[in-house]
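One protein chain is absent from this view; the other protein chains keep their places.
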Amino acid sequence: MRVDDLVQGVLGRDRRALARLISLIEEEDPVALDALSRLYRHTGRAHIIGITGPPGSGKSTIVTRLTSEYRRAGKTVGIICVDPSSPFTGGALLGDRIRMQEHSLDREVFVRSMGTRGHLGGLSRATSDAVRALDAFGKDIVLVETVGAGQSEVEVVEIAHTVIVTDVPGSGDDIQAIKAGIMEIADIFVVNKSDLPGADKKVTEINAMLDIDPGERGWRPPVLLTNARKGEGIPELVATIAEHYKYLKESGLLEERGLKRSKEELEQIMEYKLTRELLTKLQGRPEYEGAIRRIASREEDPYTVADRLIVEFLSSYKEESSE
Amino acid sequence: MTDREELRRALSEWEEGPVAKTVARFPEREEQFETPSGIPVKRLYTPLDTWDLDYDRQLGFPGQYPFTRGVQPTMYRGRFFTMRQYSGFGTAVETNRRFRFLLEQGQTGLSVAFDLPTQIGYDSDHPMARGEVGKVGVAIDSLADMEVLFEGIPLDRVSTSMTINAPAAVLLAMYIAVAEKQGVPMAKLRGTVQNDILKEYVARGTYIFPPGPSMRLVTDIFEFCAENLPLWNTISISGYHIREAGSTAVQEVAFTLADGVAYVQAAVNAGLDVDRFASRLSFFFGSHSNFFEEIAKFRAARRLWARIMRERFGAKDDRSCRMRFHTQTAGCTLTAQQPDNNVVRVTLQALQAVLGGTQSLHTNSKDEALSLPTVTSVQVALRTQQIIAYETGVGDTVDPLAGSYFVETLTDEIERRAMEYIEKIDAMGGAVRAIENGFVQREIHESAYEHQRLVDEGRRVIVGVNRFVVEEEPTYDYLRIDTEVEAEQIRRLQRVREERDARAVDERLEELRQAALGSDNLVPFILDAVRAYATLGEICGVLREVFGEYRAPDFM
Partner (left out) sequence: MSSSKKIRVVIAKPGLDGHDRGAKVVARALRDAGMEVIYTGLRQTPEMIVETAIQEGAHVIGLSILSGAHNVLFPRVMELLREEGADDILVIGGGIIPEDDIPALKECGIAEIFGPGTPLSEIVEFIRENVKL
């Protein structure tokens, strides 16, 4: 598919073009970047909501319920579910759709499952581009669901305006997980499966932890109880999400974050492009392979070699551009 | 009489002497032998293995606690197992014809297979029913179909097993209503509804409602039958489908009994006295390929259930502790390749079930890996049971394998390993929780995948599939379901809708809705709706609105 068709297709709300674009993004195809650069000015309108938490905490069910609420309010929804790829085979089993069946024939809901695929920049690059594609497509709400497995949870923040961290009553181990870094990223906590024993205790624990470390933010993350399977607590969650978005706008944080994000993204893209350029130039060259062997046999060290190669690259680049 | 130490010494001399010498020259087929459940199998079992066996505690006499040796004192010396072939296809007219054929052939009980729309509570004209009507069983939309299904079959003289779960109460109600029309009071009805919703979530997939209301329907049937149908088996707690989904024998026992525990607990929580309903619980297992493991499995399951009922639930009546079960030979062991070989598989599996003390038996037909069975292959399957019963003499003494060093050891081991699983499930908060969080499904899937891997690698031999393969001509002789069936069934349904008293139907359905919102026993309301010719889809539709629908958890 040509870039033109792709861009026209996405702007014309063609599901196949959108699906195709996301595939190209995942395949790191240069065409995707072309398309995204042309779609960029059509983005920035969606409210992007990240949902993360340990496996089994009901993230997909919450996403499904939120989607129903947003659809009832007439909003269009895009969903991205990220699941880990196997580090050994690169394969992935993406099963989150199972619980989203009630939306499967709603043309205004677009669900895409993604494997983490061991991308260079981890989850963030491909996911944020896919989110951007949904944004350009005109989705009002974009929900990004990631399994709570460390790295990716934190990366969710970079994409989302509002981050929901889910948890379930029970095992004290999750508290450790929360301490280990999720605490800081949550804008809203959800204790799901409120019918399980210990739900209230969990809420108290999280609140206690928030009190110990209130941070410097003007938004104190609320802790909500839900029973997503029964739909209980979901309207409250939707209201809280809206409140948070309002807070972002009114406090100027939305703009501030937008700037920060643009800067980060620009730098990330430059870094990515530079690295790729550099590597395409070097990989497969005999002198490059030779240098690697010399590093391995301790004849040279990687620091010096890196400096040398970068200097060589930059100077050759200078020559090229001055021609 | 050797003494223990002396025997131990003699055994190790034998191992180190003649055995070692033979193995050195002719290595054994495997480094380590084990059953498909992963239980190690030794070269030889001796009295040392059963030295501590406490006869009274672990075996007892047939018909007595803990029922390891069987649930009746005389077992097959009195009456053979019930020969009960599962069947049903197309419309009620065709299935009625097959039923009469089977009864004429000497079958002693009926077993109804329903099509999938019926099992999932859809009428035949529902969009989801497209292509499925009459395919895997008979289509039943209303009492009118049920009347045809049992036409000319006196319900006071047969026992009927119905493989129906989520809408079990509806089909039971229809059966009662047909009996009423025949002039047979419900107290005289004998039979079984499968009514085992938990294994539907785990393995078979014909669930409708979430676990909470589903368990209520299950216990409503327990209660209704305790009062009105004393001879009816209110549930058939099924390991068969768990096994077909890929579990091991140990998992089959463990997950089935864990489900059983959940049902008993639910009924107790609903205020029923254990001894009032427990004797009408029945079970259903598969019989697979590993001869001794399967026999031991049946015996272990009986003993473990007896102990659970007495020790955990405080059952006082021995009949509450007695595990009666139906067996079906394992469908998943049938091969599409060289299908004649399936007759042999089925024979061995049926023999295992009989040696394990089953109460009733279904033998698969050889062509079931390809499609629904033909009349001829169904007949061979039934003859297989009759040959085992009438020609082999295996039923002439009770529990003939008891005391076998190997069989008793395996029985103990299966019981022990199954109990470990049950304790694990208890720790998770019981079977319902373990199913909701996908634990049981994942365990079964792991076993299924492992099995397929072993088969693909040739380490688990399946004759005709990964060994002794031949080029075959495809066979074209199987039962086809006429595509006209769907259209015909829809016409029948429309006729019923036109001819019935529509207002009465609406009223009955509204009463059912109100009852569902409250906490009354739902069976009488369903019975009233059925009598007014409300359809299965309408009744389940009302319950869907009130209860919601179940969605499966992730499986990985």
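In order of appearance the chains are A and B, and numbering begins at 1 in each one.
The rule is simple: a contact is a pair of C-beta atoms (placed from the backbone, for glycine too) under 8 Å apart; a residue touches a chain by one contact, two chains touch by 3 or more.
Computed from a prediction, not measured in an experiment: that's the story for all the values here.
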May I ask which residue of A:H47, A:R117 or A:H244 touches the chain that does not appear here? A:R117
Residue of B:Q72, B:N228 or B:T335 in touch with the missing chain, whole complex considered: B:T335
Missing-chain contact, candidates A:V3, A:V31 or A:L94, resolves to A:L94
Omitted-chain contact residue, chosen from B:D396, B:D456 or B:D520: B:D456
Against the hidden chain, chain A presents residues 15-16, 19-20, 22-23, 26-28, 85-86, 89-95, 97-98, 101, 104-105, 110-113, 115, 117, 119, 276
Since one chain has been left out of the picture, which residues of chain B touch it in the full complex? 116-117, 119-120, 122, 127-132, 135-136, 200, 203-207, 244-246, 332, 334-337, 369-372, 445, 448-449, 452-453, 455-456, 462, 465-466, 474-476, 478, 480-481, 483, 552, 555
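Basically, only the chains that are shown with their structure count from here on.
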Taking each chain's centre as the mean of its CA atoms, chain A sits from chain B at a distance in Å of 46
Chain A - residues contacting chain B, complex: 56, 60-61, 93, 95-96, 98-99, 101, 229-230
Complex contacts: residues of chain B adjacent to chain A: 210, 437-438, 548, 551-556
